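Every protein chain of the complex appears in place save one, which is left out.
Take a look at subunit A:
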Amino acid sequence: MTKKAMSEVLLKVSNLKKYYNSGSLFQKKKTLKALDGVSFELHRGETLGIVGESGCGKSTLAKSIIRLIEPTAGEIILGDKDFRKLSGQNLKEARKHIKMIFQDPYSSLNPRMTVNEIIGEPLDIAKAYKDVEERNKKIENTMETVGLDLSWKNRFPHEFSGGQRQRIGIAKAIILNPDIVICDEPVSALDVSIQAKIINLLLRLQRELNISYIFISHDLSVVRHIADRVMVMYGGKVVEEGITEDIFSNPKDDYTKTLLESIPYII
């Protein structure tokens, strides 16, 4: 863990805010603070777990980091660039390094595209190949890496199980060798037996490709298993952050204690 703390900082988020204004002309203006000053650092090759109850801002944080929704204020330093200030070709280039795996393996794959087209899409957008042969080769390599059978290339997503679909999603996320992958509840829609396989796949990929994960989950036991560090969020704020074992064995914040007490025990 200390080794990782020493290693290169890939992503530095400081004071990230996302406010939603509601209320129409004649109502009193209300501001919902979905993210209220979140700061953290992510090092190369580590996994940062983000936990918290529903509506605490976990997913908003993920989407803000990746600029799927524009944050209201704050800074996102990706590598040595200010990610929020990038545009055009620079933004496209930076987007190669940060990818996302989604929660729902059913809505995250276009039902009218084949596996080949789905996995190859990031390549197409980034124009990361010279000819069709190279594209095919990359797709096949990635499919093998995540444990997909090559004969499935021309099938459609509806022909696969949830776990296989999530593997397709993972293949798509890692095909450009990103530095950071944001996993937004990647296993919570899957059966428990499949969950373990996908978690092990993610861990193996991290070892082989030296990826950093931001792992968002409400399942504390999964986070305990996969994360090096954990950040606990409540009401759009970070209430506690630290090395996983410290947080789980010796929580300091009251909310963290309550959260940990909610883990069901099997006696």
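Basically, contacts are C-beta pairs under 8 Å (C-beta built on N, C-alpha and C of every residue); 3 or more make two chains touch, one makes a residue touch a chain; residues count from 1.
Quick note on the criterion: contacts and distances are computed from a predicted model.
Missing chain, UniProt protein name, picked from "ABC transporter, permease protein", "Peptidoglycan glycosyltransferase", "Lysophospholipase L1" or "Cell division protein FtsW, lipid II flippase": "ABC transporter, permease protein". Residue A:Pro122 is the one among A:Gly57, A:Pro71 or A:Pro122 that touches the chain not shown.
Touch with the chain omitted from the figure is made, among A:Leu32, A:Leu68 or A:Leu150, by A:Leu68.
When the omitted chain is restored, the residue from A:Cys56, A:Leu109 or A:Leu202 that touches it is A:Leu109.
Here the missing chain is touched by one residue of A:Leu61, A:Met100 or A:Ile139, and it is A:Met100. Contact between subunit A and the unshown chain involves residues 63, 66, 68, 91-92, 95-96, 98-100, 102-104, 107-113, 118, 121-122, 125-126, 156, 158, 172.
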